[in-house]
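Handing you a structure now.
Note that one protein chain is taken out, while the other chains of the complex remain in position.
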């Protein structure tokens, strides 16, 4: 695919503008990436995780991106740097294969007359763009995206196919939003009256900063009153739920299936593991790490690594027994209390 | 946005037809909503949660919806009523900002000749409507909705953009279905034969009552034989899974990520917290509350609040230790048993 794209580069071209030192042949031709354990001639790889260091001396890759300390074990060309994974990320961009849409608006797209689409934006087939919506320079909307009224999508932001953006959502620059993501859906506000639930209108917006990534089928609800806010540099994986009026601080990241309930504020630089659940109306401090599967029901005020929940894996048979043991803890406590009394009695008599 | 909509109302207009008493100036002009803590002149707010009562005397909002008991602490106009959150929900509708589609069928929509779309329905761009499907009066289909054959969508029901409705799904009146929701997908029925899984056809329907809300990217599977049923007034949040042949009773509500497995029946007025998992083929009584994260593996026959699962949040270090303690419970039990025997022996000797 992507046949018009040059796919061969000299090592020196790839290294340009990166803070790296080339060891070996700067004219070596690189035409793709590979893993270090399955190295392929003509391709570039990286070494970051020490578990993979054993593959370094014998990899068939034509270049390894690595740290100074590993360079002497490398028998092929190397790019020496401080952050090999980051340098790999930059170089891998040369070999991307994603669709490149034509500039302009596809003839099948339905764009409201009052929408303002930058002439250097790319709007895919069957997109729908609402009233007074603005699409920035070099923004890309994959096919089938539906963008509501009054939306702003910043420069160089990319929406993959089939993304849905509700009205009045603001998205910054250089964001990537994956297919199936829903931004600006109503928060879950319901009010009971005479035994019946009534939907509470959700009148706020979603405001997303720059360099934010949002994964496939992730949902970000609009604010009830006021906005749901996702700050610059936040990275969200697939199938995440962000409730109304949540705020996620700069540069925080979350793995799949996490859920953040309404009005909760997440600090900067937090790391949220997969399937973490956070109740509403609390706050999580900066630099907090929540490990996978953790449930958070109170504010976390200090940086640190926090966990809750399940113990380790067991055979189902042992697990059933352990569940029974857990459920009998009340009895165990009272047995220990009884023992303590009896011991006290016996010891008294002794003296 | 929404520029054609009147956005200024007298307090008396907003109060009309609601069971409220106006305290203060009925001619006060209201042009939006705000929170009580961030009150804004010209806007209306509400007080429900006692935690926010401290903001009442000094809020800058021009009107607060509140209960009689709070009225004397309110320095501005007030709407006195029994259910402030419900009254707020009704009044907030005046300030909604969602897209208003034009009446009729958008020229880009693909509607089968045998479909019956009410002339006062609104069908958005790029919708697809199948054979013999009926769309009721004032129903709204946002752009990109795909509606299968033989579907019925009742009066005033709204589907947001990019909703998918499979064939033979029946949806009542005044429902709201959010983007990305999938209604009528096949249930997960597989039969093993000679070591290979075979898909079991799912021949039932989904039947949804009136005033049902379904959240973004929520999935409701069709019945295998017979129907999956969601009764009147049920409210489902985002990213929920409803299995085949599930029945959810009137006026029940569920937060995000809950999953209800096949053939389970949920009673009326139940509350299902986020990430609750319920196994198949059981029943949950009316008025049951299941707290967030709970796993339910047996029928619940009595109303009440039920829970299971994870204990509270700890530092990761303490949690690891506690997991180890839990995994060593078998040994603890036997240590206590040994102690009991020894004590018994000692006590015997004493006597």
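Letters A and B mark the chains as written, and numbering starts fresh at 1 in each.
As a convention for this text, contacts are C-beta pairs under 8 Å (C-beta built on N, C-alpha and C of every residue); 3 or more make two chains touch, one makes a residue touch a chain.
Since this is a predicted model, take the numbers as computed values, not measurements.
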> Can you name the residues of chain B that touch the chain not displayed here?
Replying inline: 108, 110, 126, 128, 130-132, 144, 146, 148-150, 162, 164, 166-168, 180, 182, 185-186, 188-193, 195-201, 203, 217, 219, 221, 225-226, 239, 241, 243, 257, 259, 261, 275, 277, 279, 289, 291, 293-298, 300, 304-312, 314, 321-322, 325-326, 332, 335-336, 339, 342-343, 346, 349
>> For chain A, which positions touch the chain that isn't shown here?
In response: 1-2, 32-35, 38, 45, 83, 85-86, 88-90, 92-93, 95-99, 106, 108, 124-126, 142-144, 160-162, 176, 178-180, 211, 213, 215-217, 233, 235, 237-239, 251, 253, 255-257, 269, 274-275, 292-293, 309-317, 319-320, 323, 326-327, 329-330, 332-333, 336, 339-340, 343, 346-347, 350
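Rule of thumb we're sticking to: only the chains that are shown with their structure count from here on.
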> Can you give the whole-Å distance between the Cα centres of chain A and chain B?
Replying inline: 25
